[in-house]
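For this view, one protein chain was removed and the others were kept in their places.
Chain IDs A and B follow the sequence of writing; residue 1 opens each chain.
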Amino acid sequence: MLLREVEYARPASVQEALRLLGEHDGARALAGGQTLINVMKARVASPDVLVDLHDLQELRGIELGADGTLDLGAMTTYADVIDSAEVRARPILAEVCAQIADVQVRNRGTIGGNVCSNDPTNHLPPLLVAIGATMTILGADGERSVPAADFFLGVYMTAAGPGELLTKISVPPGKHDGFASVPIGRDGTCIVNVAASLNGEARLAIGCVDAVPVLVKLEATDEEAIRQAVHAANLDPPADVHASADYRRHLAQVLSVRAVAQARKGS
Amino acid sequence: MDPVSRKTITVDVNGEGFEREVDARRLLIHFIRDDLDLTGSHIGCDTGNCGACSVLVDGVLVKSCMMLAIQADGARIETVEGLAQDGELNALQQSFSDHHALQCGYCTPGMLMSATALLRQNGSPSDEEIRRGIQGNICRCTGYVNIVEAIRAASE
Partner (left out) sequence: MTETIVTPERPLVVEEGDVKPGFIGQSVPRKEDKRLVQGEGVFFDDMKRHEMGFVHFVRSPYAHARIGSVDVSKALELDGVYGTLTGDEVAILTDPFFELSTPPGAHIKDYALAVGRVRHVGDPVAAVVARTRELARDAAELVEVDYEPLPLVLDGEEALKDKVVLHEDAGSNTVWSGVFDWGDFDAALAEADHVVRIDRLHFDRFSSTPLECAGCLVEYNRGTGQWTIHGNHQMPGVGAIWMAPALRVGIDKLRFVSQDIGGGFGNKITLHPQFTVCCLLARKLNRPVQWTEWRTDQHTANTHGNERTFLDVTVPVKADGTMLGFSVRAIDDCGAFPRYEPLGCIIWAQVTPGCYRWRSMRVDFTQVCTNKSPVAPNRGYSRMQHLWLTERIVDIVAGELGLDPIEVRKRNYVKHEEFPYETPNGCIYDSGDYARCLDIALELIGYDSLEERRRDAEARGKLFGIGIGSTLDSGTNNFGQSMILNPELQFSGNNEVATVKLDIFGEVVVTLGTVPQGQGHETTTAQVVAEILGCTPDDVNVRAGHDSYWNSTAGFSGTYASQFAVTGLGAVKGATEKLAGEMKQLAAAVFGCSPDDIELAESHARIKGNPEAALPFMALGAILNANNAGLPPELDITLNVRHVYRPPFEKPDLERKYGNLTLTYATQIHACALEVDPDTGVYEIVDYAAVDDCGKRIHPQIVEGQVHGATAQALGAATHEIFTYDEEGNLLTPNFYDYHVPHALDMPPMKNGYIESESPFTALGAKGMGEGGGAGIHAVCAALQNALGRRGEGPIVWRSCNPYQSVWELMQNPGETRKLVSVESR
């Protein structure tokens, strides 16, 4: 509780938001606040200026394109995803969003915030990497697209740099996805999570084992091949109070097999 | 709008309008409890885990420690103080009492707000849905058994 002093702005347009972010060195975008406010409470980070993205309609909305591509605004909340009819085109999205935290967090937390905070235990980074999402980033120099696999750079660091905004996440069509995790208790923080996608190529993305999701491409999807592939990824997971590196390495294999099994069934 | 460190905001809380100047850094829960003196909503953690501070903002269930007061400018807020009408407990409150769904009562206001949000969306939730509806609210006294029962009974 008890934040450091901070200034607050609530721009009405993306351009204004970019200007504010560009003008103030210590400016930070505020999306759902479900990570940022916590970080500020702990005074671990203390931005000078919060640029609240709440009113930016350009960053909201879910569209299903003719080719089956889903475009999700960065400010789409988990609750929006869960409730959306369009998102059923890629069922895994709502299924995973429903596993994040609790009702209150799902009502405010946004998919953009989830990936931009890039907490290694978050649900969406590995999912979006596995399903081959594309991130649209807007900055002073204009717009660019980055594949999810290249978006995550380090703990709390992404391709959306200072002064930039993630505006949109685009998800290609597909049905054969899976997600498996071991959280603390039924619904706590993930100890390891794995997303799998078997649409065209077979891809796994493993969370909680590195600063960024670890992408593993599979040659074959039988259990032995999956275990081999994960083994070959030479994971070097962090150890913490919930899991040793060994345990995480082990879970990565088990959960990879399970995520693929779910994907095979078609989620 | 340029960044401000202090601002006068207006909110509607349980049907009553308030206008107050707040620091940008003030959390909504502190604003509600300390500035508006509506102390029914509680604080049980400093990381957004416990849900004791849950309120409805424009009809949406949120943890009011995970929002700045300044973000609620212009919003309609519902807190536990708004549940009873003219001193009459509403069905959910009565059910909590009937089923002994509270012991110390510290989690209760937040729990009631989560249950309120749940029942507005889903008039007849299953036990699993009830548990999901209150998964963001920690109770250290009751083991949730009677809370689930109370919500189920109120929905019937």
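Criterion: a residue touches a chain if its C-beta (ideal position, glycine included) is under 8 Å from a C-beta of that chain, and two chains touch if they have at least 3 such contacts.
Treat the numbers as computed from the prediction; the structure is a model and nothing was measured.
Colleague: Give the labels of the shown chains that the missing chain contacts, considering the complete complex.
Modeller: A, B
Colleague: Can you say which of A:A79, A:I111, A:I169 or A:I191 touches the chain missing from this structure?
Modeller: Reading the full complex, the residue touching the unseen chain is A:I191.
Colleague: Considering the entire assembly, which residues of subunit A contact the chain that has been omitted?
Modeller: Output for subunit A: 1-5, 42-43, 102, 182-189, 191, 240-244, 247, 250-251, 254-255.
Colleague: Kindly note down the residues of subunit B that lie in touch with the hidden chain.
Modeller: Looking at subunit B, the ones touching the missing chain are residues 23, 25-26, 30, 33-34, 37-47, 49-50, 52, 79-81, 83-84, 89, 93, 96-98, 100, 102-109, 112, 126-128, 130-132, 134-149.
The working rule: only the chains that are shown with their structure count from here on.
Colleague: State, to the nearest whole Å, the distance from the C-alpha centre of subunit A to the C-alpha centre of subunit B.
Modeller: Those two chain centres are 28 Å apart.
Colleague: In the complex of these two chains, what residues of subunit B are touching subunit A?
Modeller: 1-5, 7, 23-25, 27, 30, 43, 46-48, 51, 54, 60-63, 65-68, 70-71, 114, 117-118, 132-133, 135-137
Colleague: Mind listing the subunit A positions that touch subunit B in their complex?
Modeller: Of all residues in subunit A, those touching subunit B are 1, 3-12, 20, 24, 33-34, 37-38, 41-42, 49-52, 54, 101-105, 107-108, 186-187.
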